[in-house]
Each structure stands twice: as C-alpha cells, then as structure tokens.
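Now for chain A:
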Amino acid sequence: MEVTLLVQAADESFTILEKARVRAVDLMNTAAKLTSETRWMEEKRVRAIFRGARESRAGLQNFVVTFVILFVFWALLSGKYDAFHLSLGVICTGVVAWMGHELIFHNVRAGDMRVIAWRFLKYIPWLFHEIVVSNFHVARLVLSPRLPIDPNLIRYRTKLESDTSMVTLANSITLTPGTITIAIENGEFIVHALDRKVADDLNAGAMEDQVAHIFMEADHIYIQDVLDVARIFAALR
Partner candidate 1 sequence: MTVPIDLVLQIFIIVCAVASIVVKDLLSAAMILGAYSFFMCIMWAQMGAVDVAFTEASVSAGIGTILFVAAVMKTTRRSKD
Partner candidate 2 sequence: MIYRGEDIIIRTISRMLIPFIQLYGLYVIMHGHYSPGGGFQGGVILGASLILLLLAYGYQDAKSRVPEKLLTVFSGVGVFIYAGTGFLCLVLLGNFLDYAMLAKILHTDAAHARSLGILSVEIGVGMAVMAVMVSIFLDISTGGVLPGEEEEKQKTAEEA
C-alpha cells in the first residue's frame, strides 16, 4: 500500500517535473528568439542608423504617433481652428511626418512605444526629485565659506546601447546640478563632477538603471544569463 503510494507520488512528481521541463524549454526558446531579435536590431543599428531605419517594421505606428505629436504642435502654433486652416495643417503635418517619421522614432518596436512613453512619463518626476536634491547639495557646497569643492573628471562606462538612451542619460546628467557630460566616446561617458559625493552618486548608477528600464535595454543581458544557466543545467542532466 505504502509502496504504491510512493510509486504514485514519484510518478506525479515526474510528470510535474516533465511539465516544468517542457515549460522551461519553451521559455528558453522564447528567450533565445528574443535574444536573436535584439541582436538583429543591434546589427541593424550598427549597419546604418539612418538608412536602415527605413526597413523598420513599425513604420505605420511610427507614422501615426509622429503625425499626432506634430499636429498638436501645429494646433498650438496656429491658433486658428476653422476648416481651411485645419486642412492646411493636416496636409503640412502629413508631408512632414511622411518625410520624418523615421527621424523621431527609429528602431522602436511596434509594441514598445506605449510602454516607453508611460515609463518616460514616470521618469520625469523622479528626475525632478533628483534635481531638487542635488540642487540643495550644490547650494550648500557653494554657500559654505570654506568652499569644499573637489572638481574632477570621471570616465564612466555604461551598459546602455542605443543612441536615444545614451542621450537621455547624458542630458539627465547635465540637468542635475554639479555634473556635466562632456562627451560620449564609444559607450564611455566623460563627466565633470563638482564633488566627490556627486561622483559617487553617479557611479552608484541609479539613474542609469532608470534609463535602461525606460528603453527596455540591458534586458537581453539577463536572458543571456538564463541561457548560460540552461547550458549548465543541460550538462548536469
């Protein structure tokens, strides 16, 4: 009796394990596909940022979003809302969006844009909070009579990949008082920091993580980790 129960339990656990294994293989296949996709995007970026964007699969969505943004800009500028001027606006915005929709958003996948926009909106209050905090810090530095500044240049290697995210990070660094991005060379930021504490804050990388989170970057690094673990798992089996 107990033996049959034991066998049953073993069977069940085996089926559960089998299901889990199938599921894990599925997940890893998806992960591998995603990695190859991101790698494809990477290659495309390297090949030609400017002309390669033409092949972007998300062309229509980029066009529509660009059109809406530009039309809002036109309506703000124009201030005349009769039928004639609105139709002029639609024509002009259509021409500009047709010529330039790969310029504003290039290399953005079709499903990603909403996520990126939402995360970017959430990023702005965080950035504002950072600016206020470091503003007080710099004000205290400047107003204290000993002037305890320690200006230095730091080189800062980043894990970000696309141009847009790097520029967002560079401009965020410049916006926060006390630090200024001087140049980006081969994925290495050269930053002028006013103080040791400001530089340490930068090296801790909270801002970089936030920016990577916005543009959904460095995700495939984790997928790579999973794949490595899977290889070890297979070898063990």
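What we mean here is this: a contact is a pair of C-beta atoms (placed from the backbone, for glycine too) under 8 Å apart; a residue touches a chain by one contact, two chains touch by 3 or more; residues count from 1.
How were these picked? Simply put, all candidates are chains of the complex that A comes from, given by their letters.
Everything numeric here is computed off the predicted structure, so don't read it as measured data.
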- Selected partner (touches chain A in the complex), from 1 or 2: 2
- Message: Residue numbers of chain A touching candidate 2 in their complex, please.
- Response: 48, 50-51, 66, 70, 73-74, 77-78, 80, 85, 88, 92-93, 95-97, 99-101, 103-104, 106, 163-164, 166-167, 170-171, 181, 183-184
